[in-house]
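See below for the structure under consideration.
One protein chain is absent from this view; the other protein chains keep their places.
For clarity, chains are labelled A, B and C in written order, and residue numbers in each chain start from 1.
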């Protein structure tokens, strides 16, 4: 039996990716799509890739209409999403929020980064939607806070090394590279083809990027002590992809090189969506494009006594829509991989 | 019940795309993959996108081993593919040849363009694998000559207008643009990122490209008289995609503009993989990337009295692997869309 | 002695390219830059490539201030540029207008394409700034109508063949491909990296693009009879470059193939900025990027009896700012190549 679901905020890239994945899902059935400025237009007009594949019209959001679905994915901007999710959860709808509104467990910390606590009442009920870290809670979740793209890549690369106390929680440096779609569909000079193509640049560095506290929250949990890290995002001339390189100090510099790889292999051996690359092979975002796979690897720099953990994901799939579906599968008791088996699209 | 199938020539882009599609197919089961220089390596080593998704080793081609499959896709180079297909067809295996070896019905014409007639005995039994033109024969085909990427786009845009006698078969001009993956995975200076990126260039123009006779063969059949056309391919700085623009003289310059669109709409109204875009919307390869869809459109240039027919496809899907699966679905009595429902990857 | 010059509309791509070229010019000295929304900001803020190279502030346009220059380049939008140029010409300033306001000699035709005749009084005094066609008049010009990028490429490829009556003026088809910078710096979804990258698309086809009449005006002059042509522009995933492919019917299909190349070679043998490629070599926009060179070639399609003329230019240089400087050199009695000797940037 099909489970009716809806996408709110369907006119952005994450919304479109949700629609793509849901149209190919064996159990979820996309029954309605909502958008603000594009309301009234057909999905195929806004995103011609759906021409001939989905005959739907974007509607202005209406809680009653959306409430007919059993499962709603909200790809609204932060600050707007919380209220929509609250209204739906109250009606008994399963909600996956892809905004940042519920990601931080500490409302004061959320307020510090986002101006105010957008969801004081519901914050405690939300489960952080990284199945590789919170699978058990996700199985009984009604409200899921889907992680950011940078946090997903960074946490997947780093957390098992902290869990196993192989690296120090102090002095972590995260140098991450994102495809341009991560900036959203809104037209700005920064994402103009002639400005973002043929050039790479850091932005919102030195603690200015809002994904910082989210990464720290999860790594703090892994480390068992507070993590404060340096996070440098980059706009990279590719449409999709996140590559995170994490630089860490080993807790024991005499440990054999394979210990780091072994820890990742042990952590992810049974994970359907995390592949630990064989030693010597390094992640490349090109090989996860369009799929829900994360490729992770770790290297030991003997000369400089540094651990380098790396992860590559597709920012719109494992970094957003794919992970949302993965979480929803868990919450609704379906096989975790349902609708997510697609191999990455290369070249 | 699953139908075992194999891919020969799996280490190229078309081979990889066949593997991607077959791994997601509900009935076909990829049981073996063959390659020449990469034989002995794992598929995931040669194409890391399969890491964690397909645990297979590339084998050197062996007709007995391949013959265990009920269906074989050959992505070998032309000249090499004919013999492999012949051996397999003789054993009762269904064969889809993605090379040019069986595409031209006239052996002498094949020899003119490819040096010799590589398949004199079997040529007559091969069916040209463009379902929108040869669906009936494909249902009983054992050997399918999968069309080239340029011909697929060009024929889909043009044939219905010739069928309906709306355009003259004389003086057709085809200006087509291909993504770089169309040149194959072999490393050459021409496909170096620094040479093929940030520049567009025509190549093999003025009747030099081997897709010319294939296009002419099919359009001649549509027109009921010999077609000789100008074909200009371009290497375009994108990985995937074919855009074909066809310039034609109308048979009646007083006809209303909508007649051309109507003809395409009538021809493709029930086609699962051809979308006639609404008037005013033009094809963009970005919106068919990774899917088996063709987006077609036609415009009437009132000022210059010219018909402009256009089609966009993904060269590796509708232009190669996807079309091969579509044809195989027909030949083996499956729903034509099986395994091909995926929406295009955008952005 | 230096000649003081100014750029009006310096905050767009063409304006920036003018500044780049003028800063490297031996005789012209860039003394002031004007812009509208960016007025008050430093040039280096708006375009960081000028940091450390030009310490100038963008000023709101003022005719008195601009009038201190002996030469002004206007890169304002059409409709706005005419009045600015009129005011400056009246003060005795040499003006190169890079908008469309003075390009069409027929005011009624201008009004048909641009809504009204923006420059009735001055239209007759403007010289169309294509030195390869109008060098003599440019030497005494005070007001220069700098050609569009598509017209420059198209006319250079085609006019000598019409001059020599080698091709028919009837039935010309122009299929042209432009880099994304041709759309300007304004942020729109169409030029978003994630939309314009990895895809090619036609736009404003079938007589809708405003460069059509400009091309026709010049080719009509060459042919000695009215030319009506089909013009199809494409947005191509590269930042710079125009490639024009022109399809023509020969006036004599029995003529030897080399006749077409010979005509181009004769026309351009002494031209400093037009290179006729040797037979067999085809234009590639990558090889003219950043330079004022046009690469042209022509082929004879014996099978289909069609002439294919091609040209590649950099849309911002020979297609805009470089050509403007070339024209200004002529008008002010300098060597035509002054400041334009730079070799293309490749790769």
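By definition in this document, a contact is a pair of C-beta atoms (placed from the backbone, for glycine too) under 8 Å apart; a residue touches a chain by one contact, two chains touch by 3 or more.
Remember, predicted model here, so these are calculated numbers, not experimental data.
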item	value
Contact partner of the left-out chain, one of C:5, C:138, C:205 or C:288	C:288
Candidate in contact with the missing chain, chosen from B:8, B:126, B:156 or B:196	B:196
Contact partner of the left-out chain, one of A:26, A:60, A:120 or A:207	A:207
In chain B, positions touching the absent partner	13, 179-181, 185, 187-189, 191-194, 196-198, 237, 239
Touch list for chain A against the chain that is not drawn	171, 173, 175, 177, 192, 194-195, 197-203, 205-207, 212, 228-230, 232, 234, 236-241, 243, 245, 247, 249, 282-287, 289, 299-306, 308, 310, 312, 347
Residue numbers in chain C that touch the chain omitted from display	13, 16, 19-20, 23-24, 47-54, 181, 198, 239-240, 272, 274-275, 277, 281, 284, 287-291, 293, 295, 341-347
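Definition applied: only the chains that are shown with their structure count from here on.
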item	value
Centroid distance [mean C-alpha coordinates] between chain B and chain A, Å	36
Interchain centroid distance [CA atoms averaged], chain B/chain C, Å	38
Length of the line joining the C-alpha centres of chain A and chain C, rounded to whole Å	46
Chain B residues counted as touching two or more neighbouring chains	198, 239-240, 284, 287, 289, 347
